[in-house]
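To start, the structure itself, in structure tokens.
Just one protein chain is left out here, and the rest sit where they should.
So, subunit A:
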Amino acid sequence: MVIRATIMTLTSLLTASIFSLGLAGSTTEILMDTVRYYDLSNVQGTARGWEREERILLCVPLRDAEPHLRMMFSHLHNLTYPHHLMDLAFLVSDSKDRTLEVLIEMLEALQAHEDPKQPYGEISIIEKDFGQKVNQDVESRHGFAAQASRRKLMAQARNWLLSATLRPYHSWVYWRDVDVETAPFTIVEDLMRHNKDVIVPNVWRPLPDWLGGEQPYDLNSWQESDTALALAETLDEDAVIVEGYAEYATWRPHLAYLRDPYGDPDMEMEIDGVGGVSILAKARVFRSGVHFPAFSFERHAETEGFGKMAKRMQFSVVGLPHYTIWHLYEPSVDDIKHMEEMEQERLAKEAEEQEKAETEKKIKEHFSDPNNQWEKDKSELQNIAKQASADQKQGSKKNSKPKGEDTDSADSQEERAQRSKKAGAEDGAKVVDARKKSNPVKAES
């Protein structure tokens, strides 16, 4: 019986170990150090990737981004998706500032962080200069004429970054711009939960109060409209339709304009073009060949072309109108001009006020002496008047005091007259004196 029981437990253990063996066998097998075997059906991407240890490739294209790196790393520190499951990929291109040096410094600090949960997975920095002639400053960046070639160059950069870093073990790819100012720490999980092939949040930016406080930023997430389709038909093969410019009135519903600050953040909207500030996509989308067209694909390029191409391959492309992240506000040239004007106005006003204050002060300095004198004189005179009346009272008191002593009343009458005369003379001297020292006079009296 004992043996039978042992055998029973043994068999159950055996089945358990066979089961676990089967599981182990289904995961990646590695033959030798130069040979890798991957089953791509294991990296499809699911709604709860963090539980299934799904790896994400986080792609960040950088150019002259040194001022924003600190902000980006604070976001990296805060992301709640398990860091060891995220591989970081940066493309540093055509940078004239210290982007690369600062990036390396901060990455090394991040990997050496005392908290063992902070370091990320594989980290690759790709350096590639495309010799871009297009300026990155806000004005030329957003000018209409430069859009097509700028977008194509951006697309090229994105494709280079992805093709150099996407591996067969990635389930998701998350594209994130360096200049995002505010975003939920849980953004990866929040987007992942929707289990869509391509998904983007709404992107707004804060504005100074004089500009209205906030504004839709990313106009590249939109739903296709008949007007735009008709417009596309009329355009040249290499033309690129860009949103947010008067030149192309597309009448498309934009994700950005549909935002309701109190709306359900989980609400989904089917879109056709996507903005690139924060895209979460299943890796299989990129594996099937969807990329950021660096040519005019159906009259669109870069992220908008990416959305179009994903749709062409029957992938789901979704935007969240009420889930908002905030892009950094960089004032445009007009804004800067306006702000300079405001600043000048402010300075002028300040100068004016200062001048006013100064003249007032001067006036005070010049004319306060006689005023004081007047006040002093006034108080002195009042004092004298008081004293005089006090003396009189004293005198009358003395008179009334010795009521019973009639004998010396005549004397006292005389004395009184004399005394008052003296007092008058003395008082005159006292007034002169008081101008120099009033206290001793008072003590005397």
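As a working rule, a residue touches a chain if its C-beta (ideal position, glycine included) is under 8 Å from a C-beta of that chain, and two chains touch if they have at least 3 such contacts; residues count from 1.
The working rule: contacts and distances are computed from a predicted model.
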{"item": "Chain not displayed: protein name in its UniProt record (\"Small ribosomal subunit protein mS29\", \"Glycosyltransferase family 62 protein\", \"Cyclin-dependent kinase E-1\" or \"ER membrane protein complex subunit 3\")", "value": "\"Glycosyltransferase family 62 protein\""}
{"item": "Touch criterion as defined above, residue of A:Thr186, A:Ser288 or A:Ser316 at the omitted chain", "value": "A:Ser288"}
{"item": "Chain not shown: contacting residue from A:Arg98, A:Arg312 or A:Arg346", "value": "A:Arg312"}
{"item": "Footprint left on subunit A by the chain that the document does not show", "value": "1, 3, 6-7, 10-11, 13-14, 17-18, 20-21, 24-25, 27-28, 30-41, 43-44, 53-55, 82, 84-85, 104, 107-108, 111-112, 116-117, 119-129, 155-156, 159-160, 162-170, 284, 286-289, 291-296, 312-313"}
